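Just below is one structure, and these are the notes that go with it.
Apart from one protein chain that is not included, each protein chain of the complex appears where it belongs.
The letters A and B name the chains in turn, as written, and every chain counts its residues from 1.
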Amino acid sequence: MGACQSFREMCDREKNTNVRLSLPAVCIVWQTAMIILFGVFIRFQDVHVMIFVGFGFLMTFLKRYSFGGVGFNFLIAAFGLQWALLMQGWFHWLGPDGKIRIGVENLINADFCVAGCLIAYGALLGKVSPVQLMVLTLFGITLFAVEEFIILSVIHARDAGGSMVIHTFGGYYGLSISWMLYRPNLHQSSRLQGSVYHSDVFAMIGTLFLWMFWPSFNSAICDHGDGQHRAAINTYLCLASTVLTTVAISSLFQKHGKLDMVHIQNSTLAGGVAAGTAAEFMLMPYGCLIVGFCCGIISTLGYIFLTPFMEKRLKIQDTCGIHNLHAMPGVVGGIVGAITAASASVEVYGHKGLENTFDFKGKFEDMVPTRQGGHQAAGLCVALCFGIGGGIIVGAILRLPIWGDPADDNCFDDETYWEVPEEEESIPTILQYNNHVQNKDM
Amino acid sequence: MGACQSFREMCDREKNTNVRLSLPAVCIVWQTAMIILFGVFIRFQDVHVMIFVGFGFLMTFLKRYSFGGVGFNFLIAAFGLQWALLMQGWFHWLGPDGKIRIGVENLINADFCVAGCLIAYGALLGKVSPVQLMVLTLFGITLFAVEEFIILSVIHARDAGGSMVIHTFGGYYGLSISWMLYRPNLHQSSRLQGSVYHSDVFAMIGTLFLWMFWPSFNSAICDHGDGQHRAAINTYLCLASTVLTTVAISSLFQKHGKLDMVHIQNSTLAGGVAAGTAAEFMLMPYGCLIVGFCCGIISTLGYIFLTPFMEKRLKIQDTCGIHNLHAMPGVVGGIVGAITAASASVEVYGHKGLENTFDFKGKFEDMVPTRQGGHQAAGLCVALCFGIGGGIIVGAILRLPIWGDPADDNCFDDETYWEVPEEEESIPTILQYNNHVQNKDM
Partner (left out) sequence: MGACQSFREMCDREKNTNVRLSLPAVCIVWQTAMIILFGVFIRFQDVHVMIFVGFGFLMTFLKRYSFGGVGFNFLIAAFGLQWALLMQGWFHWLGPDGKIRIGVENLINADFCVAGCLIAYGALLGKVSPVQLMVLTLFGITLFAVEEFIILSVIHARDAGGSMVIHTFGGYYGLSISWMLYRPNLHQSSRLQGSVYHSDVFAMIGTLFLWMFWPSFNSAICDHGDGQHRAAINTYLCLASTVLTTVAISSLFQKHGKLDMVHIQNSTLAGGVAAGTAAEFMLMPYGCLIVGFCCGIISTLGYIFLTPFMEKRLKIQDTCGIHNLHAMPGVVGGIVGAITAASASVEVYGHKGLENTFDFKGKFEDMVPTRQGGHQAAGLCVALCFGIGGGIIVGAILRLPIWGDPADDNCFDDETYWEVPEEEESIPTILQYNNHVQNKDM
């Protein structure tokens, strides 16, 4: 009887084990969610810093357009974010009740979306009005949302760091608009189309924040765990080797072997752009170094030879050289992604790894790496088409004479759109100097 | 017998389940603590960056007071932190052994505490000595600790992002001190009371770091999980819409529609201030956009109309315009908080949510939202009283002629308290230019 009772007790206790299962389960799920959320949050902060400080200060390099560089970057980012939350919400996050629930992941995606437009701004820096920039952003984000949906969801290309979706699209979007808005007499502003000593140092703030946080950018929306860390480390290695070849080429092609700040500010980042698509693939450390190696060379040579050629022959005026920093490395990244995807194998990734990395699930269950390579290539083409086509259409709209853009001899000048403080400082210095000379003469 | 033995074995095994319960429990508790700690740590880092880089660089905008802006900000923050750790420890964290245990959460609270004093410094920038700033900080933090204790613990108002506790208090504290220290002949320093081109770019570093991390600021001490993320996203949306209306009003009221850097640097942040109290409430995305919308307008109009009026009629000289960036938006935030709290309902928050969000626990178990609204309003009044009253008393102390403050024609000049490098650079340039002219003449 005692046995029977303890048996019943045991059974009762046994019932409790249901709680023992569900309680830890709930705890674990909740915690996992928290961990991922915190992980996402860190990366969000990093990406956020890149958008506002990185892109903003990278564009302060012009001697008299630093206000416009950092200020309009701030304006269109804040404007674009809101529109991007809506656009991406409609495409990806619409709940059954027709409402969009906003979480940290949406904020990252909005930042990504805005990045495309900020890249395009780089080509137009100093030559457009803030109203034109708002129009560019409005259409740019709409195009981005559609293009991203087609590339990622319809074509099923992978593009974690957005080599194609962000950089190729954004780059050619900006270049096409610049082509449509070609100014034959831009040389009238040429006295302002350069840097001064301290504006170059400001731009280095942008460069460094972009460079440091680029690994977070490329890994922000990867699968958590392995894939995410692989993406971060791959990007990190690409970027490190890009710096070396950029310095090498900059010194090699400049007279007396001097370095050019334009290259250091921009081309050192090309490796991060090119690592975008393949970031979460098995690029292998030496593969990353090779990609970075090549991108530093291509991008710097682009600044030296291609940008002048494009301005002279192709009528494309590219203020920040986004063709060298975003467009070309973006295409390189897309191609690297396609090749790496096509040559993926179960031996290298493992069965599970292959499935996770390339998301061979649902209706793409039967996908094989070689076909995935083709899809990647198709994605790159879509990005190019949207960039160029969209840019031509939006450029045509921006040519309408209603947007308040500056005259050819007012380009690159903050005076046009900003209250600029007068530089009265040097006057006392001159007076002191004159007095000094006069005293000496006496 | 076999059954009996296996039964006994089973019982023994059953004993093991005690470990099965306790081991995961310990693990889970430890991990949860770690997660929260890491979460807190991220936000601490963000808030820390805001205090030192954000506030510091925001105050570098004056042409010859950048050293004082960033340097004294650094000094009083490092000084204030230590005092705040003690003061807040005594009020909130005193252990049974009479000792204060310092954790990451204390560091965040110390940063918050210091923020109030740094805001007050904004009104006095360029017109006080570092010794006066230390006195201001010593009393400011003491007042803050008392005021915060009354508002949060006694009155039981909620104020996650400190619209009332930090911004309203800090703002009016600084303005009252400035009123007590009124300088009728400040115009003698007017040649220095403006920016130069690059000092405005430096100030944008401050603006952007404040803007980007403000969501972390407002959510740093919220309940973890839902409330915290809601606070971050609400603030984010407020800030985004503030940028747009700031630009709009700045352009609308300036001649030729030009933008004013003062507005872009400051008013774009007003939405974050106003979102402070209601950050963790259910403001709804559109509600956030509305709050941000209004704050951008109010704050920018404040810079255009109110600051000159206050200086002329009310004898309040407000160097950084903290009335427009902190004091007014702080009051708006307090009012928004009171209204949102009063209109909270179980339908929107859920039973549990209402209890968690407004902390209806312990001796406030019987609280209802409408009464909570009243408590919020009472909290706002306390913040105002402490700010204005404390400011007048501390201002009176600071008027004593023993603190080494600068003469009226030495204000806004780093020469007073810093070894400033001589600007010899422009002399060779002039010589070059003169030679250039002479060569041309010949």
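Heads up, the rule we're going with is that contacts are C-beta pairs under 8 Å (C-beta built on N, C-alpha and C of every residue); 3 or more make two chains touch, one makes a residue touch a chain.
Every value quoted in this text rests on a predicted model; they were computed, and no experiment measured them.
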* Asked: With respect to the chain omitted from the figure, which of A:H92, A:R183, A:H229 or A:R371 is a touching residue?
  -> A:H229
* With respect to the chain omitted from the figure, which of A:N218, A:S241, A:S299 or A:N324 is a touching residue? -> A:S241
* Asked: Taking the entire complex into account, which one of B:G103, B:G257, B:P308 or B:G350 touches the absent chain?
  -> B:G103
* Asked: Thinking of the whole complex, not just what is shown, which of B:G71, B:G272, B:P285 or B:G387 touches the missing chain?
  -> B:G71
* **Touching residues on chain B - with respect to the absent chain** => 3, 6, 10, 13, 17, 20, 24, 27-28, 31, 34-35, 37-38, 41-42, 45, 48-49, 52-53, 56-57, 60, 64, 66-67, 70-71, 74-75, 78-79, 81-82, 102-104, 107, 130, 198-199, 202, 205, 416-421, 423-426, 429-430, 433
* Structure fact -> Missing-chain contacts on chain A, rising order, are 7, 11, 14, 17, 20-21, 24, 28, 31-32, 35, 38-39, 42, 46, 63, 191, 194-198, 200-201, 204-205, 207-209, 211-213, 216, 224-225, 229, 232-233, 236-237, 239-241, 243-244, 247, 254, 258-261, 264, 268, 285, 289, 423, 426-427, 430
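Keep in mind that, in the parts below, only the chains that are shown with their structure count from here on.
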* **Whole-Å gap separating chain A and chain B, where each centre is the average of the chain's CA atoms** => 30
